[in-house]
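Removed: one protein chain of the complex. Kept in place: all other protein chains.
Labels A and B are assigned to the chains in the order they are written; within every chain, residues are numbered from 1.
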Amino acid sequence: MRSGPYVVTFLTGAVLIAIFFIPHYRAQQVQATILEWADVVYAFALILGSISLWTTHQKRIKTRAPGWIFSYVTLGALLFITTAGVVQGIDEGTMVGRLYNMVNAPLASTMFALLAFFIASAAFRAFRARNTEATLLLVTAVVMMIGRVSIGEFLWKGFPPLTEWLLDVPNLAAKRGVAIGVGLGAISTALKIILGIDRSYLGRS
Amino acid sequence: MGDGLDIRWFDPARANLLIGVAVFLAFLVVNIVRARGGSHLFIRPLAGLQALDEAIGRATEMGRSVLYLPGLGDMSEVGTLASITIMARVARRTADMGCDLSVPCYDPVVMAILDGAVRQAYIEAGRGDQFRPGSVHYVSAQQFAYVAAVSGMMLRERPAANIFMGSFYAEALFLAETGNQTGAIQIAGCDQVTQLPFFVCACDYVLLGEELYAASAYLGREPIQLATIAAQDWAKALAAALVVASLIASVLGHPELGMLLRTR
Partner (left out) sequence: MAAERNATWARRLLGLDRRVIFLLVALATALPLLLPVNLPITASPRVRAAYEAVDALPRGSYVLMSLDYEPDIMAEVQPMAIAMFRQCFRKGLKPVVLTLYPAGPGLVESALRIASTAEGAVRNKDFVFLGYKSGSQAVILGMGDGLRQLFPQDYWGTPLDQIPMMKGIQGYSQFPLVVNLSGSSIADYYIRIAATRYHRPLVLGCTAVMATDYYPYLSSGQLRGLIGGMKGAAEYESLAGLFGDARRGMDAQSLVHVIVVIFVVLGNLALFATGGLKRNPLDSGGTT
């Protein structure tokens, strides 16, 4: 029985690789079915996730960990949203839909907007002309930051073509190099899993 | 094409990719045979991985925890698979040193698998009794809810080491900057090229792109694992040679080689 998971992994991996080369509609249907199975597995795993979330916060409350009071908020929200979703559904106009649009959406947008502040503070600390390479990076970053926004074009008409060149030539050359490496690394890792060379995902070394 | 449905059993436009996979498999087999035959396969040191022990040791000395973040990828992403392998090794070291480990997860499937991997690592280290259920825990599948929760953990619990390994997206800079503020030693490995600059700005050590995938072979040092890295290097050399050859051919007015390499 210990070899069961490896057999399943090998067969699934081999079938999906084969399907990549088979355009037959039946093969595509098989792929769509496997992808649907993955969704079903994910849905069940969400139950595990919810149990984990519940246990973690219950423990925080019990041990009076720092900020434990907010764990009540998390648990209350988890219970409320789950109940509302089961009772009313999650479509537009339902309680979950409204909460998603009116609470979750603005919160997510706000968090994302904070990225501007983090970038400003990271740039202030990290862009330092400490050697030739770092100076080159610094100058390029300044050209990109000014040249990629409207004010750059307003200051000097040459900024947009200069930034386009930087993006299209040195940037793309480096990116393609990294991408080829990542692609080959991904194939290698996938093959290690499919062929059972790497078994750590099953908790085995 | 029948009544509009594709009834071909092979897509000839993908023959080049099939040949590529076959060549890669051949490289893999040759290198596995070489490794089993006792050939020495060199793998260059990766500073980020060498620093893992130092980071865990520092956390142990300070009596603080190690925070391991497996990224936002799901199980279909290779970065996540690589992260699981590294996680198992990190867990083994934290078990050996008796250091507290916390692994907040974004994906429930990844959480379940990491929980098993960490538990097994503690058992293999002979410290199964020290495994703390709940050390691998689910947080949220909402990107910024996850960011808020993990940032809170960093600021409240002040882990001595933050390890980011896997596929990270817009949350990369949030998490790395927050960790930087807490003064934790930070080691990152990410296969998302666009997020690497953020980690480079805010972390002490960074595994760039494919180095993340090489980590399992580096940490394990098993000959077959090393063989996969050697096969990868051979394939990379071949890819570079083909790129240069097709470039020269194109310049000389023969773009056919470049066309043969096109993905369709």
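In the analysis below, contacts are C-beta pairs under 8 Å (C-beta built on N, C-alpha and C of every residue); 3 or more make two chains touch, one makes a residue touch a chain.
Model, not experiment: these values are computed from the prediction.
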Residue, one of A:L78, A:I146 or A:L162, that touches the chain absent here: A:I146
Those residues of subunit B which, in the complete complex, touch the missing chain: 4-5, 46-48, 51, 143-144, 169-170, 193-194, 200, 203-208, 262-264
Footprint left on subunit A by the chain that the document does not show: 23, 25, 28, 31-32, 35-36, 39, 90, 92, 97, 100-101, 104-106, 108-109, 111-113, 116-117, 119-121, 123-130, 138, 141-142, 145-146, 148-154, 160, 164, 167-168, 171-172, 175-176, 179
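As a working rule, only the chains that are shown with their structure count from here on.
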Computed distance of Cα centres, subunit B from subunit A, in Å: 13
In the complex, subunit B residues that touch subunit A: 5-11, 14, 17-18, 21, 24-25, 28, 74, 76, 78, 81-82, 84-85, 88, 105, 107-109, 111-113, 116-117, 119-121, 124, 134, 137-145, 147-148, 152, 156-157, 170, 173-174, 177, 191, 193, 198, 200-202, 208-210, 212-214, 216, 220, 224-225, 228-229, 231-232, 235-236, 239-240
Subunit B-touching residues of subunit A, taken from the complex the two chains share: 17, 20-25, 28, 38, 41-42, 45-46, 48-50, 52-53, 55-56, 59, 66-67, 104, 107-108, 111-112, 114-115, 118-119, 121-123, 125-126, 175, 178-182, 184-193, 197-198, 200-205
